[in-house]
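Only one protein chain is missing from this complex, and each of the others stays in its spot.
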Amino acid sequence: MTRFILRRLFTALVTLIISSFLVCMLIHLIPGDPVAMMMAQNSAPSPEQLAAMRHMLGLDLPLWQQYFHYMGRLLTGDLGRSIFGSEPVLTLLMERLPNTFALAFAGLAIAVGFGMPLGFFAAYHRGSWADSALMVFAVAGVSLPNFWLGLMLVLLFSMTLGWLPVAGEDWRSMVLPAMTLGVTYMAIIARMTRSAMIEVLGEDFIRTARAKGLPEGIVLFRHALRPAMISVVTIIGVVFGYLMGGAVVVENVFSWNGLGRLAIQAISYRDYPLIQGFILLFATIIVVMSVLLDVAYAWLDPRISVQ
Amino acid sequence: MNAPAPALILDAVSKEFAQRRSLFGRPAAPVRAVDTVSFVVNPGETLGLVGESGCGKSTLARMILRMTRPTTGHVLVEGKRVDALLPSEVLAYRRQIQMIFQDPYASLNPRIRAGDLIGEPMAIHGLARGAELETRVADLAAQVGLSAAMLGRYPHEFSGGQRQRIAIARALAVSPRIIVADEPVSALDVSVRAQVLNLMADLQTSRGLSYVFISHDIGTVAYLSHRVAVMYLGAIVEIGPARDVLRRPRHPYTRLLLEAVPVAHPRLRVRRREVLPGEVPNGVGLGAGCRFAPRCPMAQERCRVEAPTPRAIDGTRLVACHFAEDTPDLPKGLAA
Amino acid sequence: MSTPIPIVADTVDRGTGIASPRRQLLRRMLRSRSLVIGGSIVLFVVLVALLAPIIAPFDPDHIGTGRRLAVPGGKFLLGTDEFGRDILSRVIFGARYTLYIGLVAVGIGLVFGVAIGAAAAYAGGWFGGLLMRVMDLLYTFPDVLIALGLVAFLGPNLTNAMIAVGLSAIPYYARVTYAVVLSERQKPYVDAAQVVGASHIRVVVRHLMPNVLPPMIVVASLGFSAAVLSAAALSFLGLGAQPPMPEWGLMLSTGRNYITRAPWLVVGPGVAIFVTVMAFNLFGDGVRDLLDPRQRQRTL
Partner (left out) sequence: MADVESPMAGLLAVEDLTVAFGRGSSAAAALRDVSFALRRGETLALVGESGSGKSLTALSIMGLLPTEGQVSAGRVLLGGDDLLRKSRDDMIRTRGSRVSMVFQEPMTSLNPVLTIGRQLTEGLQFHRKVSRAAADARALDLLRLVGMTNPEARLKQYPHQLSGGMRQRVMIAMALACEPDLIIADEPTTALDVSIQAQIIDLLLDIKERLGTSILLITHDLGVVAEMADRIAVLYAGRVVEIADCLQLFDAPRHPYTEGLLAAVPRLDLLVADGADRIRLAELPGSVPSPGERLSGCPFAPRCSLAIERCSAEMPPMRTVAEGHTAACWVRAAA
């Protein structure tokens, strides 16, 4: 088990190093002179200003040195300064991180909290009208553009019914964005859970459990649930990543003051250090999350935890 | 009369598989799936290859068919080293030797019609084309007992026995001298097996084919084979004329294996027979001694330190056991 | 030499009542509800896109076709927008953009993804393993985020958005292709083909391809709906299509500024995206069930 975790941490580290490398190189994707593009917001930067900026970003170094330069700064927690606000990127990101986390976890709670039971229910009543209805709902949920769903929820709950605020900072204002996020991923999780559960219910060992004369409750909850959970847990990792991506979009629908809104502002101001920091932060979150889920997976599956 | 040159020769063939190395682990010793196997198969002869799962018989087949390379040793088909063929010689080699696979459901491409499957080898080898190809395919189909009307169907429209007939026709399409058959009937219904076994026997007679017949079912091996080789953990422990080996096994493993075979008639039931204890280990970390020693009821100190080399017994067979002469005979009834 | 051998044309034994595989397939297709519904809507959207100039009642870009923000009904079925343009006509022309974006993005993703996945599966070894590790890694990053990052540096416009969406989906295509090719490659019929002397090219073209292609239809169809969603999201965020294009995501983005006064601005384009995406999802699901009802859980 410890060896498994150690190995997992090692691959996570490799992942982060590769990500940081890619992020560092992203700046070279910019067509033309990146520094000129960045400074284009100011009125006609002087060559000295350009050179100073270039030096600040380390772009005057050879490519490989640029990376070490970048990495060296990363290790001290320095993600550079926002070009526009000239505040440290890290500070800016950390200010917004709690908001995004709150939103994403609320969305994940909705998605998992409703999606898994619904999927289990549908699998157990496979072929019934309830199953069909749930699966139609699931395909619809997967197909809903979350930004549009957000607008529709605003129309319904805020403007027509007047129950919930459109924007704000308290928990009531989080209900709609969290629902928006949750519904789409709830559908995905319900579908996945259903197919995982259907597969497990078709396994030989479920037949064995029934042949032992165990009541259906024990068959389902002791014998079927855990193996099904194992495959669901693996996809929750991927779903969480996608949910964070969805949060970026949804934040902009609801003017939620999180990383997503910050990112879009950064992009429109061509604030490249901020964008780089944003991507790197997301990569870290996703990698950490996937390590946690793998550990959960190993804990659930004795084939990994027992050697 | 001079003995004809062997059709197939295996000369000390071994295959090692590297163990997957974990990131922080030490490199593990490779697994010897096949260990120094040597035998010859003469023209028109069937060599039966018997062994339990994991004994290396399928890996051996793959090496003979050039699907994987031996780590050491050579396979010679009609006197030519298979691992040293020039690209231009490969097709000619493939015309010498063909294979029948175990699972007729998976070994036929589901999206190709039966007729095209049988005709494909002839097309590849440029043996026939157009109308001639058609007639030859129908001809071959008839030889294995399929009607020409069935050739336009896809594999899933055939029964298991018919599929294996398609596979046999496909193997025969290039008129090979040798056919390696890896468990060709184990996926078939009992009542259909005899059809395929008889077909194989008939084809051997009419075409002078050599067979390497691989099976875990000793009855089927006994039916088709002239000689039998028994494998345990990658090595041949006993090889010789089928009747001798199966009636009076000299290697303790062969004997226990034969004793484990369910009797063919309830009258032959022997209660409390000697059961081969334990299970086949996974082949990792074979010690210095005889590979069968840990499970062998006859094992002595010598067996645990010195690996036996195959030696001639009774003039007709080779046995890899220090105490082959001491192996007790099979109980009456089993050996008929 | 690789021409299929034409054996007796009429080979299906009519007496036994075994229908030709093609007819059986058709029958099963028509029985699959999701396939029929999804396929019909896909066809409808394609027709709308092709015939847009004929069926659209007005010029989608003409400012002041009607009053600004006219209520739906009468002359303007879906109302007009802030410039008095007919929303229905804009939604109809939007279908063109959506299909175009989807095709380009799926095209980019498929070409690179299939190449990477197939190469990794067929080559195997450390190279294949490494390639797929990288793909697995990239796959855990949400595609919207990858696309967003790319657009941020490439510059926001429709072309870049399409490229970004296409590139961001490469890991998905590569992974599925890898899985499909690997599972087919390990089947004994491939060994059997090699044993009879088939060359690598022949094995790939004649034996593997016919078995690999059908599952790829599923992948492409599901990938299409994902691409449409991502591209619309980028446009909604102002990083994709730019005004005055009648692109659905962009229409939603501008429409939401008028959501209190003219909520119909955000209804038409939204429904259009939803229905199109759902149609491709249904179609893909339908084909998947048709091919193998047990394969359901393989793709996300």
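Going in written order, the chains are labelled A, B and C, and every chain counts its residues from 1.
By our rule, a residue touches a chain if its C-beta (ideal position, glycine included) is under 8 Å from a C-beta of that chain, and two chains touch if they have at least 3 such contacts.
Note that the structure is a prediction, hence the values are computed from the model and not measured.
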*Left-out chain, listing which of the shown chains it touches*: A, B
*Looking beyond the chains shown, say which of B:K80, B:R129 or B:R247 touches the absent one.*
B:R247
*asked:* Touch as defined at the start, partner being the missing chain; which of B:V40, B:A128 or B:V192 qualifies?
replied: B:V192
*Sort through B:A29, B:V263 or B:V305 and give me the one touching the missing partner chain.*
B:V263
_Listed residues B:I218, B:L233, B:C303 or B:A324, member touching the removed chain_ = B:I218
*Determine and list the chain B residues touching the chain excluded from the picture.*
52-53, 159-162, 189-195, 197-198, 201, 216, 218-220, 222-223, 242-243, 246-247, 256-269, 271-273, 275-276, 279-280, 333-336
*Just the residue numbers, please: which parts of chain A touch the chain that's not shown?*
203-205, 207-216, 218, 222-223, 226-227, 230, 300-303, 306
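Note that in this section only the chains that are shown with their structure count from here on.
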*Between chain C and chain A, distance of the C-alpha-averaged centres to the nearest whole Å*: 23
*Centre to centre, by mean C-alpha position, how many angstrom separate chain A and chain B?*
54
_Numbers and ranges of chain C residues touching at least 2 other chains_ = none
*Which residues does chain B have that touch at least 2 chains other than itself?*
none
*Enumerate the contact residues on chain B facing chain C in the complex.*
65, 67, 90-91, 94-95, 98-99, 101-103, 106-113, 115-116, 119-121, 123-126, 129, 133-134, 137-138, 148-154, 157, 167, 170-171, 173-174
*asked:* Which residues of chain A touch chain C once you look at their complex with the stated criterion?
replied: 15, 18, 26-27, 29-31, 139-140, 142-148, 151-152, 154-155, 159, 188, 192, 195-196, 199, 231, 235, 237-238, 241-246, 248-249, 252-253, 263-264, 266-268, 272, 275, 279, 282-283, 286-287, 290
*asked:* Quick check: in the complex, which residue numbers of chain C touch chain A?
replied: 34, 134, 137, 139-145, 148-156, 225, 229, 232-233, 236-239, 249, 252, 256, 259-260, 263, 266, 269-270, 273-274, 277-278, 281-282, 285, 294, 296-297, 300
